[in-house]
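Heads up, one of the protein chains got dropped from this complex, but the rest are sitting where they should.
In this document, chain identifiers A, B and C correspond to the written order of the chains, with residue numbering beginning at 1 in each.
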């Protein structure tokens, strides 16, 4: 599990005074990048060196409590599943102990021509270090 | 079912050259507003007159094919479920006949003090006109 | 002059209940694309056929009155200046007669290797049809 902090800006809120629902997917993405970095990878390298991309094929969010301007949110990211050609991440967004939102993303592995590819084994091993991953 | 059209702008895309995954939730929201309008309601009136809001409690998106800059997308919105204190909308995003993304949102009904409330019956009847709604 | 309409969505607003200040640059961009289309061009073709891009090198916005959720805004786009290697667009955002915001963008003309290039004369002539352009 990797954890990052995000400060809610004005531009993240909507007129209900809370974080707009689409922006959690931005927070998840910021977390995903740091998850890879914590495992010794950068997504940028991944695209450039491995010639692979990991597009999102499915995403879901549950909204438990509103987050507000200037809140300091913690985002926890876990690799929850790794298959031949897809990976699944889980996310928890918290303000202190309170759970604000949770969700997941499923990623395919495709090459730069758009063909589905296996996730390289060396990559999977690296991502899975310290994670409880179903396969 | 209500249908709107959305033109993809540069600001909706990311460096993969496709619409960024969070932006589909913006498209869904644009569609939801027009769905209400087509049923003779505006969400603005709803908040002001009924003193109720319909916050999203859950959302999900499946990404079937990438959408690109300047694509003209059709977004179809359906009310798929109406319960005592929640409503569920379904969405299909298409480019011509091709399905680009699909998804759903579930909304609670709460008053301005944040208490869960019943969806007013008159409102539900109006929303359900022409829809195939589970309850 | 070309004019488009934009419906303000919830995701465009912030907790002050008004359109977040950065989003006017999105509205400007939506207008720019339609300006090109109205002149018989698409920016997509432009990039693909001419192998040129028109990155923004400067932008400015004046905020005259707040725009709100569900407002139907008119955005007027004018080509106000065309030089050897740059072009300037002006924008007015209105709600009915009321002026909500105004602004400008200045664009360089660069090839795909990032070198500054002349704006093709045929292109300039096409853009300038019906516009009052300084040069």
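Throughout what follows, a residue touches a chain if its C-beta (ideal position, glycine included) is under 8 Å from a C-beta of that chain, and two chains touch if they have at least 3 such contacts.
This is a predicted model, so every value here is computed, not measured.
Colleague: Using the touch definition from the header, name the shown chains in contact with the chain that isn't displayed.
Modeller: Those shown chains that the absent chain touches are A, B, C.
Colleague: Can you work out which residue in A:70, A:98, A:111 or A:125 touches the chain that's missing from view?
Modeller: A:70
Colleague: Touching the absent chain: which residues on chain B qualify?
Modeller: Within chain B, the residues that touch the unshown chain are 10-11, 13-18, 20, 22, 68-69.
Colleague: Could I get the residues of chain A that touch the absent chain, sorted low to high?
Modeller: 7, 9-11, 25-26, 29-30, 33, 42-44, 69-70
Colleague: Which parts of chain C are in contact with the chain that was left out?
Modeller: Residues in contact with the chain left out: 16, 18, 21-23, 25-26, 29, 53, 55-63, 66, 105.
Everything that follows uses one rule, which is that only the chains that are shown with their structure count from here on.
Colleague: Let me have the rounded angstrom distance from the C-alpha centre of chain A over to the C-alpha centre of chain C, please.
Modeller: The computed centroid separation for chain A versus chain C comes out at 33 Å.
Colleague: Compute the distance, rounded to whole Å, between the mean C-alpha positions of chain B and chain C.
Modeller: 28
Colleague: Suppose each chain is reduced to the average of its Cα coordinates; what separation in Å results between chain A and chain B?
Modeller: So the centre of chain A lies 24 Å away from the centre of chain B.
Colleague: Out of chain B, which residues touch more than one other chain, so two or more?
Modeller: 25-26, 29 - these are the residues of chain B that touch more than one other chain.
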